[in-house]
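Got a structure here, written out as structure tokens. Questions coming.
With one protein chain withheld, the remaining protein chains of the complex are depicted in position.
Up next is chain A:
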Amino acid sequence: MLEISNLTHTYGSGPSAHNALGGIDLNVSEGELVCIVGPSGCGKSTLLRSIAGLLRPTGGQVVLNGAPVAQTPDDLAVVFQDYSRSLFPWMSVADNISLPLRRKGEGRKQRARSAMEALEQVGLAGAADKYPWELSGGMQQRVSIARALAYRPALMLMDEPFGSVDAQTREDLEDLTLRVRGHHNMTILLITHDIDESVYVGDRVVVLSKAPARIVGDLRVDLPGPRDQINTREHPDFVRLRAEVGRLVRGMRTSPASAS
């Protein structure tokens, strides 16, 4: 459903130019949850912004469901890392979620119903009339996720979605993501710098090199489901994949034993 071919992007020009993407080729099929992991500042966010149509890449092409991405595609939603800035503080939680649905031409009642449904899915049915800043960080990020879910996108992009919450909340949100993904047969692209997280959440982990980013690894994660925070993380396959992704992120060669 998503085809990225030879995507390059350079910020600025001349001697101060920063080459963020050095030719990315990536295909994602429908319903997949792909984690993109790479060292800090490697261009992960540039990649996400190119896919979302928020940034016009210098070269290459992104094709979503057969159509080249020029502007923001219709059936796409983004969950940003910075929930406190991404949610609108002057609107209630329910209004935050229903606002994007105006784009889909849904009526007032339908929007309110979709918002309630999405809030129930993230376990925040009671917070509809609250304001985002009255909620904890983890709850705010749940609202962001609910907003993306209510939009029923074909592709959900998540940019370091759990980077600003504490470890316990992070695990809860990872499990929430795994739980809701099945609801709408969504394709999810999750960007993270956390190696463990990428293996725990993903069906597939794509590893980027440091800038200019290139794909240096593309691993399938075949862990027995349903995944849970304790058992999955001590599974031998998890431990092996985590080490492998870790080596790739640090730019080391994969050990022959684990190469498949």
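Observations on the model:
As a working rule, contacts are C-beta pairs under 8 Å (C-beta built on N, C-alpha and C of every residue); 3 or more make two chains touch, one makes a residue touch a chain; residues count from 1.
Basically, contacts and distances are computed from a predicted model.
Chain not shown in the complex: UniProt lists it as "Nitrate ABC transporter permease", one of "DNA 3'-5' helicase", "Phenylalanine--tRNA ligase alpha subunit", "Nitrate ABC transporter permease" or "NADH-quinone oxidoreductase subunit N". Check A:76, A:94, A:145 or A:248 against the missing chain and you find that the one touching it is A:76. Contact with the chain that does not appear here is found for just one residue of A:59, A:89 or A:224, A:89.
Among A:7, A:52, A:124 or A:245, only A:52 touches the chain left out of the display.
For chain A, the list of residues touching the undisplayed chain reads 52, 54, 71-74, 76-78, 80, 82, 84-86, 88-90, 99-100, 103, 131, 133-134, 151, 157.
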